[in-house]
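See structure below.
For this depiction, one protein chain was excluded, whereas all remaining protein chains were kept in their positions.
So, subunit A:
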Amino acid sequence: MTSARRGGRPRSFRSARRVRHRLAADLALLLVAVAFAVPLGWLALASFNEHAGLRTSLPHPFTLGNFQAVLTPDTTYTPMFNSLLLCGSATALTVAAATLAAYPLSRYRSRFNRPFLLTILFATCLPITAIMVPVYGLFVQVNLIDTLWGTALFLATAQLPFAIWLMRNFMDGVPTVLEEAAWTDGASSMQALWRVVLPLMGPGVGVVTVFTFIAMWGNFFVPFMLLLSPDQLPASVSIYTFFGSYGTVVYGQLAAFSVLYSAPVVVLYVAIARRLGGGFALGGAVKG
C-alpha cells in the first residue's frame, strides 16, 4: 500500500503542493510580521511627527523638531552618559571576572568544576527581580545606595553567571596545543591566557561583551531601585521624566528619545547577530 503510493505520486503534483505550502507559510509569516511591526511603526513615525499622538499616523508635518528638543544635556546627554558609565564599567568588570574564572574551569580537571558550574547555571536562572528588595536594604545599610559604582557592582554580578557560562563554552572551543607550547617555553598560565588563548577567542569575548552590555543597557529595575538622585539616573529610568510633572505627555519627544536610547543596542545586536547565528545555544539568555 505504502510503496504503491510512494511510486504513484507524480512529481509535478508534489512540487505544486510544495509551492502551495510555501505560499501558506509566507502568508502566515507576513501576517505575524505586520502585527509585530505595528508598534514599532508607531515609534518610527511618531518621532518625526510634530503633533504625534498615541495613534499611528504619517508625520504631519514631518519634523526633526522632536529630536532637536530632546537633544539637550538634561534630557539626553547626561542620562546617556550615565548609562554608558554604568553599563560600560559593569560590563568591563563582568567580562574581566568571567574570563579569569573561565580559564581554570576550561583547562584544569578538578572535582570542584562540576559543582561550581552547576551553581553558576542555577544562578543564571534565578529571578533577580525577587532579590531587589533585600539588595536595597543591604545597600542602605552599607551606604552603597545611590552610588553609581555600587549599582555597577551589582549589575556586574547579576550578569556574571551567564557570562562565565558563555565564556567557558567559547574557551572550550580553543585547542590546547598552542598553550602547551607556551608552557614549555616557561610561560605562566596567566601569560598563556593573555597571549595565546584570548587572541584566539576574540569573537567569543566580543559576543560575551556585547551580550552583557545589551542586557545591562536595557535593565530598568536595578537602577530604578538603587539610584535615586536625578542627575545620576541612566536613560532607562530617566525616560520617566517624560511622564513627569508637566501633565501632558509630548509623545513625539518620548518617541524620539526612545529611538536614541534604543539605537546603541540595536546596532550592537546587528554587529554580533551573525556570530550568534542559528546555533543559539545560549540557554538562560533572557532572564530578567
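Definition applied: a contact is a pair of C-beta atoms (placed from the backbone, for glycine too) under 8 Å apart; a residue touches a chain by one contact, two chains touch by 3 or more; residues count from 1.
The rule is short, and it goes like this: contacts and distances are computed from a predicted model.
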item	value
Protein name (UniProt record) of the chain left out of view, among "Phosphoribosylformylglycinamidine synthase subunit PurQ", "Carbon-monoxide dehydrogenase large subunit", "NADH-quinone oxidoreductase subunit G" or "Sugar ABC transporter permease"	"Sugar ABC transporter permease"
Which of A:P73, A:P127 or A:G186 contacts the chain that the document leaves out	A:P127
Contact with the hidden chain (one of A:V70, A:L86, A:I145 or A:I164)	A:I164
Contact with the hidden chain (one of A:L100, A:A187 or A:L200)	A:L100
Positions on subunit A contacted by the hidden chain, ascending	2, 5-6, 9, 21-22, 24-26, 28-30, 32-33, 36-40, 42-43, 46, 53-56, 93, 96-98, 100-101, 103-105, 108, 110, 112, 114, 116-118, 121-123, 125-138, 141, 153-154, 156-158, 160-161, 164, 189-190, 193, 214, 217-221, 224, 236, 239, 251, 254, 258, 261-262, 265-266, 269, 273, 278-281, 283-288
